[in-house]
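To start, the structure itself, in structure tokens.
A protein chain is absent from this complex, but the other protein chains hold their places.
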Amino acid sequence: MTSNPNVTLSGPNVTLSSSKGGASRPVAIAVLIAVLALLPAFVHSDYLLSLVDTAGIYAIVVMGLGILLGFAGQLSLAQAAFLGIGAYTSGWLTTNLGWPAWPSMGAAMMMSALVGLAVGYPCLRLSGHYLALATIGFGIITQLVLINWKSVTNGSDGMGNIPPPQIGSFVFDSYGRYYYIVLVAVLACAYVAWRIKTTRVGRALEAIRENEIAARATGIDATRYKIIAFVLAGAYAGLAGSLLAHLTKFISPDSYSFDQSVVFLVMLIVGGSASISGAILGAVLLWFLPEVLRPLKTSYIMVYGAAVVAMVVFMPRGLVGLLDTLRTRFTRRPDAA
Amino acid sequence: MRLDRKNFLATTGAVAAGAAIGFPAIVGAAPEPIRLGTIPCLTGSNALLGQQEHEGAALAVEEINARPDKVYGGRPFEIVEEDATNDNQSAVSALNKLLGENVVAIVCPVLSTQVQAMAPVMKTHEIPWMTGGTAVKNTQLGVPGMFRLRGSDGITGAGMTNFAVKDKKGKKIAILHASDAFGVGGADQIVQSLKKLGMEPVANEQYPKDAKDFTAEILKIKQAAPDVVLMYIQNPSDTAIILKQVHSLALNVPIVGSPSLGNQTAMEVAGKDAYGTYCAVDFIVGFNSNVATHFLTSFFRKYHHLPDVGTGSGWVYDAVYMLADTYKKQKGTDPKQTIASLKGIKNWDGVLGTFSADAEGNMVHSVSIGQNQDGKLHLVKKVSG
Partner (left out) sequence: MHFDPVANMQLLVSGLAFGSIYALVALGFVLIYNAVGVVNFAQGEFVMFPSYIAVTFLLPAITVFGTVVHWQLPIVGVYLLVLVLMVGFGLLFNRIAYHPLRDRGWMPVVISTIGVSIFLRNAAQMIWGSQPIVMPSLFAVDTISVGPLHIRPQDLLIIGVTAVLIAFQFFLFERTTLGKQMRATAQDRATARLVGVRVGRIVAITFVYSALLGTISGLLVAPLFTVTKEMGALIALKAFAASIVGGFGSIPGAIVGGLAIGVIETFGGFYISSAYVDAIAFIILISVLLVRPQGLFGERVAEKA
């Protein structure tokens, strides 16, 4: 059961991060999607399915951060705040205005994207640590608003009774059913990120990341592309927040903290920051790691901290780099023979 | 030496192993253990609450399993414990993990937001849920088997307010509270109780999480010149820092706190700064039943420190014993039958007092007002909600 996620999740690495690709790529993607789609047929434990659902949702947030940091080189420590904005938009629209879940998800994405625009624009002049501080500040302000704007957010007490999505009379109210929504969202987000990476926008972002002055000199509108990255990061987190709200049906401000933003950053860097599969792998690995360590009881978070240090030290290019190395070794052997 | 969890696990492990391997060989069939789930916050910023929850459950289970008949018919309790940490997502994961472990009842974390985050999952499982979360809402979530073994914020807030207004003759009441769900929920209850008396607080200050300097809040309250200050704060460290600054800044009016102010931990940490303060509490040493005296003695013998009875270990200890009594009476652990029995609980004697279930699943309907006199809590009066 546990081998399933491993097998399937190493897939994106093969298909998406590889520049070599080849004719086998569409086949690999098809096989991967088929295997992923069948997962609930093999996994029946609510516990594992709930973990997989949440891991997928976190993967979306981290992919968004990957576009911003990995592609464009802009550090943000406010991803949890955007997650919260998405969750609360969705929660408010469904519980206060009686909107169905689907349009609320779209609205949540738009709202977070708009806030991303509003934050990204003034932050254009900032870089590095100054940008980090500004985004930390934005995250803390957002959390305080969620706590104190009681008439809308219901304050620290949180917002409950958020309905699950449904199609006709089919309600996505179990982890197994919800898995398909998450799967489609993850695949769509990965596809969009991959399109961005492999087209003009991605190359422009990469040029900005490597040397903004040179990029501007070659006629790249750095301002516009950086804002695009902020908006996308916001939209991804907004969608994820909405998905999380409709999955757990309850949201409270303490979930959207600075610490949570830090966790997303760690997920991205441990996975491998400039690759889409790295973002997904990092999110899945670091979400599952504490769960795997649970038998250690109270010391497990301590071990998790040590593991984070060990992973950055021993995997210089993240999980993706590690897998790449393993794959080249694995594929080279037949050539040599 | 304190008996830590490792020892505890080793003992329960040994018992379980004995039951699983040794026993059947001789007797034939070992009585099957009754698996009881707990989800304390063992890590993160609320770890103190989690540790106390763990200690209360472990003590009750140890005592029950030492009885000749154990729970009933030789069946012992076996605790299955998962860490709720302090975020909602992990609490839900912990719950889902427990639900896959064949537990017959679950003792919930004490944080109300976690209870609410878990509620959608809880609704789909008809087993007894024992909670110590005080938010009024907790028993109104539509979870069939939810039982609260402590006084709700409604009872506590009303008790504090009435004491301040009627006994202390307060005409100007100020509130200072934390920004977490506990502090905000409690402050809301106080404001509502004041409204019933035709009053409004002269100041209602909320301090942010992790704050270490309360000069601004205390000066603002001082400027409003209240007769009584009501505090709704869970964290013992915050409580201690605030009381110290209240003294430094010479805010010399009676202070009435939420139950945590009467906790052993808060009283120890705040030291002489807490002398003279009042609090609404579930429990006061020396003014309760034989059950309570027994609990205190055996808790001290096992852990070598005094428990935080109300917020910490006492309600969990009661929850485990209440389940044990019910199973014994029923001679079975069928969850539906247990829920029905628990709903019929009347005048059951526990550490925190006498429990009777109401329609919502609330078991405790009164609080006491105590005063800290030189580090010991003395009963001032009993208040019913």
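In this document, chain identifiers A and B correspond to the written order of the chains, with residue numbering beginning at 1 in each.
What we mean here is this: a residue touches a chain if its C-beta (ideal position, glycine included) is under 8 Å from a C-beta of that chain, and two chains touch if they have at least 3 such contacts.
In this text, all values refer to a predicted model and were calculated from it rather than measured experimentally.
Across the entire complex, the residue among A:L114, A:L187, A:A222 or A:I301 in touch with the chain not shown is A:I301.
Across the entire complex, the residue among A:L114, A:A222 or A:V262 in touch with the chain not shown is A:V262.
For the chain left out of this panel, the touching residue among A:V292, A:V312 or A:L326 is A:V312.
For the chain left out of this panel, the touching residue among B:L36, B:L99, B:V269 or B:M363 is B:V269. Touch with the hidden chain on the side of chain B covers residues 1-2, 4, 43, 45, 47-48, 50-51, 179, 205-208, 210-213, 215-217, 219-220, 223, 236-237, 240-241, 244, 247-250, 265, 268-269, 271, 304.
Hidden from this view is one chain, which touches chain A at 122, 125-130, 132-134, 136-138, 140-141, 144-145, 147-148, 258, 262, 265-266, 269-270, 273, 298-299, 301-302, 304-309, 312-313, 316.
The rule we apply is simple: only the chains that are shown with their structure count from here on.
Between chain A and chain B, the centres computed from C-alpha atoms are 37 Å apart.
Across the complex, chain B is touched by residues 45-47, 50-51, 54, 144, 147-148, 155-158, 160, 175, 244, 248-252, 254-255, 260, 290-291, 294, 297-298, 300-301 of chain A. By the touch criterion stated above, chain B contacts chain A in their complex at residues 5, 9, 42-44, 81-83, 85-90, 92-93, 96-97, 99-100, 112-113, 116-117, 119-120, 135, 137, 141, 179-181, 183-185, 206, 208.
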